[in-house]
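One protein chain omitted, others in place.
Chain lettering (A and B) follows the sequence in which the chains are written, and residue indices restart at 1 in each chain.
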Amino acid sequence: MSDGMGERVSDAIVPGWEVVIGLEVHAELATATKLFSTARNEFGGDPNTNVDPVSLGLPGSLPVLNEKAVELAIRVGLALDCEIGRSVFARKNYFYPDMPKDFQISQYELPINGRGHLELPDGRTVGIERAHLEEDTGKSTHVGGGGRIHEAGHSLVDYNRAGVPLIEIVGAPDLRGPEDARAYVAELRAILVAIGASDGKMEEGSMRVDCNVSVRREGAAEFGTRCEIKNINSLRSLGRAIEYEARRQVDLIEAGEAVQQQTRHWNEDEGRTHTLRSKEEAYDYRYFPEPDLVPVDPSDEWIDEIRATLPALPRERRHRLAEAAGVDTAAAALTVERGMDDLAVDAIAAGADAARVLVHVDNNLADGAGRLTADAFAALVAMEVGGDLTATQAKTVLADLVASGGDPAAHAATHGFEAMDTGELESLVDRLIADHPDDWAGFVGGDDKERKKKSGFFVGQVMKATQGQADGRIVNELLERRAAGG
Amino acid sequence: MSASAAAIAADVRAGTRTARAVVEEHLAAIDAREDEIHAFNLVTADAALARADDLDRRIAAGEDPGPLAGVPVALKDNICTRGVPTTCSSRILDAWRPPYDATVVERLGAAGAVAIGKTNCDEFAMGSSTENSAFGPTRNPLDTSRVPGGSSGGSAAAVAAGFAPLALGSDTGGSIRQPAALCGTVGVKPTYGRVSRYGLVAFGSSLDQIGPLAASVTDAALVLEAIGGHDPRDSTSIPEPSPDLTGVLGGGVDGLRIGIIDELMGEGVEGIAADVKARVEEAAAALSAAGAAVEHVSVPSTVYGLSAYYLVAPAEASSNLARFDGVRFGLRVDADTAAAMNTATRTAGFGDEVKRRIMLGTYALSAGYYDAYYGKSQKVRTLIQEDFGRAYETYDLLLSPTAPTTAFPLGDKTGDPMLMYLNDVCTIPSNLAGHPSMSVPFGTGDDGLPIGVQVLAPALDEATMFRAAAVLEEAAP
Partner (left out) sequence: MNSPETPRLTRDDVAHVANLARLTLTDDELDAFTGQLADVLDHAADLEALDLDGVAPMANPFPLVNVLRTDTPVDHDVRDEVLAAAPSIEDEQFRVPPVLGEAP
């Protein structure tokens, strides 16, 4: 299974127990038309407008595979380092009103993407078992009878979503806690968005997560019996559902009972899972090769062509930034997630101090880089590190660069920012110490907490007196030196 | 009775006869005998006349509507026609009007043909006698106490009764060729993928092919030329243009090597009547006289065809027919829940034979039985295709009976499904292999009813098959 995880015992939900998680993620592919017909693939819209004989499953209609959906599936396979090969569509037979043909065309024995893996921001890898193509269902809404499904009333079915292409990405049971699971889904989402395969919107249902959970005693070699949890609609629900389910399973085992293999439904309002069906009730889907479609066997040339159009993936970008900045990939993750890594890498390459670059990018560029260039950024950081600008001034100038571009020195001059003479600063600090003897005593003699509080007080006084032009770092150094008798 | 499709089209194109006159003549023939025969579920008389008038106007304006100009054609009622009821002879689709035309319907229209009605068939094309129609059986025009064969019995009867010079049928295990044989018409099952299945209500998707029924080999060729060729709406459609058939019909069989399949002459499968065997031998002699080298050949795995077919076709059907659930179209029998409504609708809407095949197919695909039944049967298909492949290394064509007997009396086999299934024993192997084959009338049986000889060809070689068929037609007693 795993290519590397498993040793880590992270965020144990119940001490002494390890939770084992494998996720199945369905993502709608960003095509213009459906998987097997030329009806539009569009979210929203009036009911039953994006339909045609094929997506309604009308008698006599036949599926024809969308080339773009195959290309996007291959992009996913390449991004997840999957084995890509000959694949065959199969029919998964079950009756349900939102399934127009009463079978779903999916891939069963031969998926387009076989084994691969995904790298989390902290560098650990999670196995991917497969990533296959299938069609989405329509949607049924319950009407009347109080809105609860077990009460009377009726249902209305809209087939706009029926036949929308999905990629189902089946992850290995390599995740060990809610944080892992969330990190995995977030990373997968980032990859899908980066390669243009999906918009990854969980809230619109274009990305959906089913979660397999089991528990075992720490150090146990065998997996426990797993339950599959459905109806998870957000990253938050994912974490909550895992915690609930893991506790439920541990409670069962500790009470001397066995966990039954089941499919369970997550109820967000009640914060619990409940049984949908047991393994014994497992539906007999009667899979068989879809006779109306022929195999897909992408040539190496086609795969190479697609590979050549892939953008840098999040993991590559994290590694690139981590290397440039001399940090680990986890520290580079936020910058990459925000798409600011090119700027950071370029600024660092232009000679800027990596730590200051990351601080600015992660904290002071919340609305993006605007007209800021990497060179101007590098020059700004150089001024700051060289003491020509305080941190506060640098932030101001950075905002100017974002808004209007240009040269940091010119912006600094406009604001009248000039490096404060250290001599002036020293006399100011001495005066403040003399004026506030009690605070000074607190700084010199207090515990860490008190010392910190008083340092904040003196720096604040200095900033007030200098209208923010002093460098807080230097003020602190002066205070330390005086306290040490210097 | 009436003129051939080729002659009608020639007259109509030349302006020596109007399409309206042609259609009126055929409507009159229908009026005269349809009550007795019940070939049609629906005769679209008004639409046919309007269409004929339109063609006549176009011809008067100097246009050429195409090679089937003004020729009435009867469409099996499992072929979708926009706005015109398409029932598959099932209560579950009673009065369903498709919102689109099948590709074959478009192509016949583009060739100038006039759709004259929808023909009766076994429900969802499941049967060999047209007795499994929810709307009552079709009778054989040559002896109305007998069945016309099936499942395209209405199409075969329509041609045999002179209701239409041409008809389309669908053939999953012999459903064009067997009724053609029993009604004394020509019937062709093309290579799988030769004719688009788009708009054909599916029975066994990997076996189904649409093809012509006609009074002559030439007419059948005209139809296949018109409907054949690649269709991007059917993924299994072969990317080849429609074959030239009418141009090669006179080519003869001189120098061809033709094998008579021993197994289908009773040395393997049972129940091939002596008169049927005699006619096949005579047909072989006629081909020999025309210059072909004819020998007997063994194609051993053909004897397993029936078993494999009655697992594969029902399996695919069980899935194809799931969509008849009362939700989107057709019959609904209401109930308290959606699932109960599905069940009530299907229970009321499907006839016994359809239920039998759905259950058989569901079983063949179900957990624990897939490998023993469906999986094994699909391997048998490979064996049969390979066996045919070996035979075609030596022979250009193969020959066999089309059906084991002449037309049998209504009700004779309805009590025993297995007995009914045995009708398809000679026709099934071509469907399993995906190869073309056709039935050509060749004499009559001891009861005076027609017997069909089946000509089989390798994939895509309809041209050679038609050459032999033309020779047989010429030589037929």
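Heads up, the rule we're going with is that a residue touches a chain if its C-beta (ideal position, glycine included) is under 8 Å from a C-beta of that chain, and two chains touch if they have at least 3 such contacts.
In this text the structure is predicted, and so the values were computed from the model without any measurement.
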Left-out chain, listing which of the shown chains it touches: A, B
Omitted-chain contact residue, chosen from A:192, A:296 or A:402: A:296
Residue touching the undisplayed chain, where the options are A:25, A:51, A:164 or A:365: A:51
Touch with the omitted chain, as defined above, among A:26, A:201, A:230 or A:436: A:230
Touching residues (missing chain, whole complex) on chain A: 31-33, 38-40, 46-49, 51-53, 56, 58, 64-70, 86, 88, 94-99, 137, 140-143, 145, 149-159, 230-231, 265, 276-277, 283-286, 289, 291, 293-298
Chain B residues that touch the omitted chain in the full complex: 83, 96-97, 99-100, 191-193, 206, 232, 235-236, 238-239, 301, 303-304, 306-308, 310-311, 318, 322, 325-332, 334-344, 346-347, 350, 352, 355-356, 358-360, 362-363, 366, 369, 372-373, 375-383, 385, 417-418, 421, 432-435, 459
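Definition applied: only the chains that are shown with their structure count from here on.
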Averaged-CA centre spacing for the pair chain B and chain A, given as whole angstrom: 57
Chain B - residues contacting chain A, complex: 79-80, 86, 88, 93, 96, 98-100, 102, 197-202, 204-206, 232-236, 315-316, 318-319, 322-325, 327-329, 338-339, 342, 362, 365-367, 370, 374
Contact footprint of chain B on chain A as seen in their complex: 53, 56-65, 91, 93, 95, 97, 100-103, 155, 157, 284, 286-288, 291-294
